[in-house]
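Please read through the structure below; I'll follow up with questions.
So, chain A:
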Amino acid sequence: MRRVRDMMRSRAGELLKDGAVTRVLGWKSGEFYYDPTPSFFDTEESLDELVYNGFSAAMLSKYLIEATKKEGRVLVFLKPCDTYSFNHLLKEHKVDREKTYVIGVGCGGMLDIEKLRALGVKGIESMEELGENLVIHTLYGDKKFARGDVLLEKCATCKGLEHKASDELAVPDELWEWETSDRFARVSELEGMTSGERFAFWRGELSRCIRCNACRNACPVCSCNKCVFDNPRSGVIAKANADTFEENMFHIIRAFHVAGRCTDCGECSRVCPQNIPLHLLNRKFIKDINAFYGEYQSGESVDGKSPLTEFRTGDVEPGIVHERGGA
Partner candidate 1 sequence: MHADERKEAETIIRASGVNVRKCMKCGKCSATCPNFDEMDIHPHRFVSMVEEGDIFALMQSKSLWRCLSCFACVERCPRGVEPANLIEAVRLEVIRPLAGNRLRPEAIPALLDEKIPQQLIVSAFRKYSK
Partner candidate 2 sequence: MPINEEGAAFKPLIVAFCCNWCSYAGADLAGSSRLNYPVNVKVIRVPCSCRVNPLFILRAFQRGADGVIMCGCHPGDCHYTSGNYFARRRMALLFSMLDYLGIERGRTRVEWVSAAEGAKFANTMNQFAETISALGECRRLEDIRCVESEI
């Protein structure tokens, strides 16, 4: 990952210098080692602060909405999965492609701080990323891990290491690749439960929601100028969850609004301070869409219609929900 970071710094420096781009969108150190924060860099010197490591999970695509409204061209670093969201934003005309310069950066899978914490890691000072091995230097000594054990959920079920959009790539030859798991496994498990069990499961999860809107703010698809839940004229305005219904409602509607558009980037779950597995809602829609209307991956390309803006005359009837087995 250090190799990638060096490539990023040098290319960004060159492009800033010759005026090809006016700003660089990347990550810089946050308050803690494990939270590199999205940041803009205007000068070559400032690029010394650019970081890229196993904790640079935060997706930068969504920042381009505002960034491309300004004058000049923005250089943005996108990991393979971030390019799906980038394409989606292009498709919905939220980002001006002409005003972006995309460097696709190699990714070795991003790390889940929660998993590390659970394994007793605290006080991280730095980290060495050696392929599948990870050495974390902490205040309390070094700890070693197999990288595959501490990946974020979205990385464990990675969509692939191919960049779906880029102007150039910063991908070193020897990048660690890992085995991915079935992204729908948990959804299938839930589908196998009884209706009562599912209800109990979701009540347990969604009742923790504090309506901080982090999921909404991180989501590259939830990019409305004004959310229906913030709009007093929508009839459903709700700034906080006043009851169990509203806890459900917000997430059902949010999932429905992104259905067919969600790129399955997993940011909603990653940023949720209450650790609600929100991606399971989106993946339910993706799983159903794939089963009912054929495989579809939002953000794979800029063109084409999404499943909810097209139809076939022979589509399945909604009764399929009742006919399907299970409880």
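Regarding candidate selection, all candidates are chains of the complex that A comes from, given by their letters.
Rule of thumb we're sticking to: a residue touches a chain if its C-beta (ideal position, glycine included) is under 8 Å from a C-beta of that chain, and two chains touch if they have at least 3 such contacts; residues count from 1.
Quantities reported herein were computed from a predicted structural model and do not represent experimental measurements.
For chain A, the touching candidate in this complex, among 1 or 2, is 2.
Within the complex formed with candidate 2, the residues of chain A that make contact are 187, 190-191, 195-203, 228, 235-236, 242-246, 248-249, 252-253, 255-256, 259, 281, 284-285, 288-289, 292-293, 307-309, 311-313, 315-322.
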